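Contents: one structure, followed by commentary.
With one protein chain removed, the remaining protein chains of the complex are shown where they sit.
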Amino acid sequence: MIARTIGAALTLALTAITANAQAPSWTVPAESARCPSKWGAADERGSMNHQKPAAVQKAAQLIKSGEVIELAHVLGPSMAFFGTRRFDVHTKRTFMNQFSNMRGSNEEIIITELGQVGTQFDGFAHQTHLDSWYNCVKVDENSARDGFKKYGVHNVGALFTRGVLIDVAGFKGVEMLGDNYEITVEDLEGAMKKQNITLAAGDAVLIHTGWGKLYGKDNPRYVKSCPGLGVKAAEFLISKDPMLLGADNWPVEVAPNPDKQLSLPVHQLALVVNGVHLLENLKLDELAQKGVSEFAFVMQPLKIQGGSGSTVSPIAVR
Amino acid sequence: MIARTIGAALTLALTAITANAQAPSWTVPAESARCPSKWGAADERGSMNHQKPAAVQKAAQLIKSGEVIELAHVLGPSMAFFGTRRFDVHTKRTFMNQFSNMRGSNEEIIITELGQVGTQFDGFAHQTHLDSWYNCVKVDENSARDGFKKYGVHNVGALFTRGVLIDVAGFKGVEMLGDNYEITVEDLEGAMKKQNITLAAGDAVLIHTGWGKLYGKDNPRYVKSCPGLGVKAAEFLISKDPMLLGADNWPVEVAPNPDKQLSLPVHQLALVVNGVHLLENLKLDELAQKGVSEFAFVMQPLKIQGGSGSTVSPIAVR
Amino acid sequence: MIARTIGAALTLALTAITANAQAPSWTVPAESARCPSKWGAADERGSMNHQKPAAVQKAAQLIKSGEVIELAHVLGPSMAFFGTRRFDVHTKRTFMNQFSNMRGSNEEIIITELGQVGTQFDGFAHQTHLDSWYNCVKVDENSARDGFKKYGVHNVGALFTRGVLIDVAGFKGVEMLGDNYEITVEDLEGAMKKQNITLAAGDAVLIHTGWGKLYGKDNPRYVKSCPGLGVKAAEFLISKDPMLLGADNWPVEVAPNPDKQLSLPVHQLALVVNGVHLLENLKLDELAQKGVSEFAFVMQPLKIQGGSGSTVSPIAVR
Partner (left out) sequence: MIARTIGAALTLALTAITANAQAPSWTVPAESARCPSKWGAADERGSMNHQKPAAVQKAAQLIKSGEVIELAHVLGPSMAFFGTRRFDVHTKRTFMNQFSNMRGSNEEIIITELGQVGTQFDGFAHQTHLDSWYNCVKVDENSARDGFKKYGVHNVGALFTRGVLIDVAGFKGVEMLGDNYEITVEDLEGAMKKQNITLAAGDAVLIHTGWGKLYGKDNPRYVKSCPGLGVKAAEFLISKDPMLLGADNWPVEVAPNPDKQLSLPVHQLALVVNGVHLLENLKLDELAQKGVSEFAFVMQPLKIQGGSGSTVSPIAVR
């Protein structure tokens, strides 16, 4: 075969007609402003650069009683799904191996958006601004039919770091924040002061909104909207240099955004602009009830080759 | 609807014609001999009963340098599969949310035997003797189209315990044990003596055979046979009361079994008779190369409702 | 490997407590009464034995104008599904073959209960009475993980025969029969008399209930119940020796059955007892509007190896 050399140039010209519309309250920084990322032009790890032995040592020192608190919901067809996602389990018939020990074998075939269902970790391949990912890699360069070439979740590795719970619902004195309540910087600062905690670089920062009470109980309401971080609150947390931001709601951030021109801007702010991972649909009721503010956070994303994220079952250990 | 009360009795009469055949070298104990299990008639947790705060404390004390060693292979279409299993990833087209922030979203649909692929943890719903599971629950009572009613992997929880590597390949002075080498009690005792380690109740016991070198490199050979535990060696380890037995091969045990009448008998010995979990397709090369014999073993099975097992990404921490 | 000879006997003892309950209005005949079927003990074709060249000739003679009327609904995610069935389409990214002709290729992966969705043909592997299929083959003998050994839809072949529409809705002077209206023998006789048609052996008999108007429009109502054949009406039609019975509802028969002790008895009457095929979710509005009573009926089930049925796109030609 004679090799063909193809130079392909993709230009996407965007002409947004904005007459009569207010400017949106937040815009994705220009590529020149956000790339290279603070971790360097070739970086693919973003906030996971914090995952070093020192982070593990620090977290291990928080383990005292040995109590493990699970932070994941059960994975099944009746959990809350965003859009058309699903988790279908089809058990196979018991297969009987016809040997003297008559060994029956069972298994199941599962069909799911494995990177984006249940308690779930977001990699950087999940989100773009237009055709551009974290560190300004382009969609067409990075996409294949069977996985993403860069930022695949198989490269992330385990998280073992200090975890902090910021109990905003507790601070506000409610079981659950309102259906589209935007968490503010003041809420975060107030809750941390009340809990007597501070943030450090490399922390896994988990936000308790109480919204998780609806998960599996009232799924339509759970996914229709949710309380969560606003852009300002997310910028505040990101300025503390965390390893990830997580919450007991489906997008970490408030949804829909109060600015109707914006679609989940914190996703772009965290994943595209700053290279900070997100963790969604956490089960945080037990941590909050027990008043646990600080713990060893351990999470093992599946090593899905080229995956956009991974369903996970993280734990808090103290 | 008028409710129907149905009493259903299932009788499986087995008439094995054994004329001219030697008795098999191992048989599954009668139900009267193996049930109830040592953990009680209603027990569903088996060896996971060892997972208590004390086990976590003990493991956490093994964390010194904070080094994390990953024990899982990458999950992808080109890994080694047993039989017709698969792991298919289909990325979806980038979906562009038409808001001012032009947020592009990416994800993938995955089709796989999620409980039984890759580096993989076996729950008790995976295996039976005839129509009978661990603690003598019956197949028909326990099976549904969308999961198993008992022993579902969603109930297992995270493992955080002392891990021990028994480097049998190292003890034998080879990179990789032979294609169907049966590990003996003497091999285990010799290796542990050489490594100066002993086993304790609740340990995660991992066996290094070297076979994992073939994973993803020569998959046909990898799954055709493998070195691993024989029945005697497995009985020896189970007598030490471990939390799980794992190896860098596909069934933990030797395959095919040297006794041609037996099909993976250690699967029944561990999962059906003794309620001890198995962990397959481990990546143990790094642990062995670094000579790590003892470590904190951490693993988070997915909480697949009614699942027979789970693909996992365990770690060793020291 | 030493071969094992296994004799397995399965006994299912049924003890239905029927105190305080009336006898059901219909019962599945005993195996001794229904087997062998009228087509012989080894028969697997049932009513498809009518599909012979003479049936084709007879149907071809009904083709006059050459008009083709489609009888199938579109197959897509928004059609009406019974239970948890689905039809998921995931288009793949365009794959560009890097040759001088720059050929882009597109396709989709589809996940569905292919034998049982949309406009759909039922084979005999679909239904049993207890553990017994048509011609008294047993479930355990006939089941495998990847298809049914007998009655697989791949053996059915194309249907090309005289089709007859019995317009019961038209006879009753309504657009649509009531939500759980049981069609009676008198309805069928009255409609046929009005339409001036008679039935012959080997016909594809299609019943217009009008219920199809709800398909894709009000799916929850469409599948919650439906008008259709009662047991008596089905027995009447089966006595005419048809090739199949079809309707513009989801089970051909009335659902739920007026006798609350029975679950879709016509399914057993047709598929298990008499070996007559069923055809569900037909689109019959055009045939009915045009007053077409007789036509060439042509249908090509997919040749799904061991399949329980097939989604189809049949046509009427006149």
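Worth pointing out:
For reference, chains read A, B and C in written order, and residue numbers begin at 1 within each chain.
Operating definition for what follows: a contact is a pair of C-beta atoms (placed from the backbone, for glycine too) under 8 Å apart; a residue touches a chain by one contact, two chains touch by 3 or more.
Remember, it's a predicted structure, so these values are computed and weren't measured experimentally.
Within the whole complex, touches from the chain that is not shown fall on A, B, C.
The chain that is not drawn here is touched, among residues C:44, C:113 or C:187, by C:113. Contact with the chain not shown here comes from a single listed residue; of A:55, A:68, A:96 or A:111, that residue is A:111. Within the complete assembly, C:67 is the residue of C:67, C:141, C:175 or C:218 that touches the hidden chain.
Along subunit C, the points of touch with the absent chain fall at residues 14, 16, 24, 26-28, 51-57, 60, 63, 65-68, 70, 72-77, 85, 88-91, 94, 96-97, 99-116, 118, 125-131, 139, 143-148, 154, 157-158, 160, 261-265, 267-268, 298-309, 311-315, 317.
Counting the whole complex, the residues of subunit A in touch with the unshown chain are 1-2, 4-17, 21, 88, 90-93, 109, 111, 260-261.
Counting over the whole complex, subunit B has residues 1, 4, 6, 77, 84, 86, 88, 92-93, 95, 98-100, 111, 143-145 touching the chain that is not drawn.
Throughout what follows, only the chains that are shown with their structure count from here on.
Under the stated contact rule, the graph of chain-to-chain touches is complete, every pair of chains being in contact.
Annotation: the subunit A:subunit B pair of sequence copies touches via predominantly the same residues, more than half of the used numbers being shared. Once the centre of each chain is set as its mean CA position, subunit A and subunit C turn out to be 46 Å apart. Centres computed as Cα averages put subunit B at a distance of 44 Å from subunit C.
Distance from the subunit A centre to the subunit B centre is 29 Å, each centre being the mean of its Cα atoms. Within subunit B, contacts with two or more other chains are made by residues 14, 16, 90-91, 109, 111, 146, 261.
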